[in-house]
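Complex shown without one protein chain; remaining protein chains in place.
As written, the chain order gives the labels A and B, with residue 1 at the start of each chain.
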Amino acid sequence: MAATTIDQVISSPRVSARGERLGLLWRSPTFLVGSVIVLFWALSAIFGRLVVPHDPFQPDILHGLTPPSPAHWFGTDNLGRDVFSRVIVGARGILTVAPLATLVGTVLGTSIGLIAGFFRGLVDDVLMRAVDAFLAVPVVIVGLLALVALGPSNLTVILVIGIVFTPLIARTVRAAVLAERELEYVQAAQLRKENALYTMFVEILPNVLPPVLVEFTVRLGYAIFVTATLSFLGFGIQPPAPDWGLTIFQQYIYLIGGAWWPALFPAFAIASLVIGVNLVSDGLVQVFGKS
Amino acid sequence: MARFLARRIGLALVTLWLLSIIVFVGANVLPGDVGRRILGPFADPRAVAVFNHQLGTDRPILVQYWSWLTHALRGDLGNSIAFGDPGVSMLTRALGNSLKLGLVAFLLVVPLGVLGGIVAALNRDRFLDRLITIAGISATAVPEFVFAILAILIIGVALRLLPITATAPDGSSVPVQFGYLILPAIPLVLVLFGYIARITRAGMIEALDADYTRTAVLKGLSYGTVIRRHVLRNALLPTIAVVATQTGYLIGGLVVIEFMFNYQGIGQLLFLAAQKKDFPLLQAGVMVIGAVYLIATLVADITYSLLNPRIRYGGAD
Partner (left out) sequence: MSQAAAPPPVLDVNDFRLSFRVRGRDRTAIRGVSFTVGQDDSYGLVGESGSGKSTIALAIVRYLPQNARITGGSIRVAGQDLVGMHDAELRKLRASTVSMVYQNPGSALNPSIHIGKQVVEVFRIAGLGKDEAHDQALAMLKKVRIADPDRVMERYPHQLSGGMQQRVVIAMALAKNPALLILDEPTTGLDATVEAEVLDLISALRREYGTSILLISHNLGLIARLCGRIGVLYAGRLVEEGSCDSLFADPRHPYTVGLLRAIPRWGMSKTQGVLDTIPGLPPPVGANIPACVFVDRCGLAQDICREKEPPLFDLGNSRWSRCFFYERANLLPVHEPPVRVRAPRHGEAQTLIKVEHLNKTFRHDGQSLKGVVDVSLVIRQGEALGLVGESGSGKTTLARVLLGLTAPDKGSVLEVEGHALIPVIGQRPRDQVRALQMVFQNPGGSLNRRHSVRRILGRALSRLIGLVGRARERRILELAQSVRLDRSLLDVWPDQLSGGLKQRVAIARAFAGEPRLVVADEPTSALDVSVQGAILNLLVDLQAEKGVTYLFISHDLGVVRYLSDRIAVLYLGRLMEVGDAETVFTGPHHPYTEALLSAAPVVKGEQRTRIRLHGEVPSAASPPTGCVFHTRCPRFIGDICVNVEPPLLEVEPGHMMSCHIPISELRKMQRPEAGVPVPTERTT
């Protein structure tokens, strides 16, 4: 019997690919800036209620619509409530609904994408037609229809956005699965007579997780966008929650009269959060994108 | 080629049909008791029953669907509960207005986005590229209503560059109408710019890195000629395919923009329908939007296949 031979020297330069990628991530400015922003709002969502200077729900009609001042950093809205406190606390609503909705969409979408991509043929065709049908109508409009039909509540919003996102994510996952499926390890699994469930979830899924992760963060940004829009239209998060979209809807008429602060600061909050999430996802795409 | 066309149209029709089922379920099954939903929780049960009978929602689901489908194929999309008028006429008028707004937005954003993507790709990883990419990401992220507020404030109120209302006075010529539509189109343009620029940039980079570009450069052509003659035609192909899908986001944005500018387009119509729980109108409107989107993607698909020799001319000898 031949002696065992080591004919390679792999270890040193090839530090695990994953470790190398994480290192790159930390050095990416887009990722870092985005993470800081997201972190700030996440902390606001969790601890906001405890640290804000004023009670966000306490009206003070006499001092309504006062401009920003040392007492009220962001001024007061039409009911005299402190805008700054409302903005900070308002993060909670949107940061509960949007991530959960995205999670629902990702789990469902990944499963559908896996099934469509793995089985191909008729199953794929049928599923993709259904996906196309969902994609034909913009998210906001489907959201409207569903929320009208079911009545607005946080849970409904989460489910509706989640289900509407499913086709989008399924598309991307399917594409990744189609590519993986061509690789020989899938054939090797067939040669072991592995069943479909095993091959899909144990063999293929771990390899499509990077694109799934990227999809998640990309969709998260869009989920925030949609949640804010639906709240703005009155079909999302309901009053008296200090939700940003809702606030803007309530306060933007005062813009014409010159009171820009109650509408603009929540607007900036939305913008900054979505930009932050998008920067994070852009950073992730740059590092994990071509896996 | 004809087979391909037939196949694509067939698929689009199947999708449209599936959409009709989904929409129908959404508008007639999800609410449960439609009459109750519309009249509210405090209405008298007998009034609700009468209302349901008027609407026809007390029939079996499949019968309802069949009735709706056959009417729709004949061009009758039901009457609006809230407004009383037939859905089709309301929708056509509103759609016309929205298409004008959409067209203005499109005419602005596509050249801007494509140009941005090309410039970004040609300056890859340098300042201009980072700038365009970050600007694109940021702009895409912000919801339209935020931009709308800023646009109204800055351009409309402070600088007084453009009129704030979107609707031109009656009888205005088309160019004047378009002029009024520029301000409302701006938020749409900003939101879509990022995505189009990004896809164009990706397509350009892939073409720039391709072997055929190397061949062209090694023939001794100048850089400019290589870009013009060899790179652009391959780089812009994916963009065409993608631009059509942007109609989806465009229409979604219309709801908000039309609401804010009080513009009588289909977005506003649907919003009002939603507020008034006008299910027939909602159903009809969503179908129309779906159809518009499918037509847009079909056109884009066909254009893409005509322009891409690999698809147009099939395989090897």
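Methods note: a contact is a pair of C-beta atoms (placed from the backbone, for glycine too) under 8 Å apart; a residue touches a chain by one contact, two chains touch by 3 or more.
Predicted model, so just to flag it, every value in this text is computed and none were measured.
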item	value
Contacting the left-out chain in the complete assembly, out of B:S89, B:T215 or B:N262	B:T215
Absent-chain interface as seen on chain A, which is shown	1-11, 13-14, 16-17, 182-185, 187-188, 190-194, 203, 206-207
Residue numbers in chain B that touch the chain omitted from display	210-212, 214-222, 229-230, 233-234, 237, 307-310, 313-317
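By our rule, only the chains that are shown with their structure count from here on.
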item	value
Chain A-chain B separation of Cα centroids, rounded to whole Å	22
Contact set on chain B toward chain A in their complex	11, 14-16, 18-19, 22-23, 26-27, 30-31, 37, 133-134, 137-138, 140-146, 149-150, 152-153, 157, 245, 248-249, 251-253, 255-256, 259-260, 270-271, 274-275, 277, 279, 282-283, 285-286, 289-290, 293-294
Of all residues in chain A, those that touch chain B in their complex	30, 129-130, 132-142, 144-151, 221, 225, 228-229, 232-235, 245, 248, 252, 255-256, 260, 263-264, 267, 270-271, 274-275, 277-279, 282
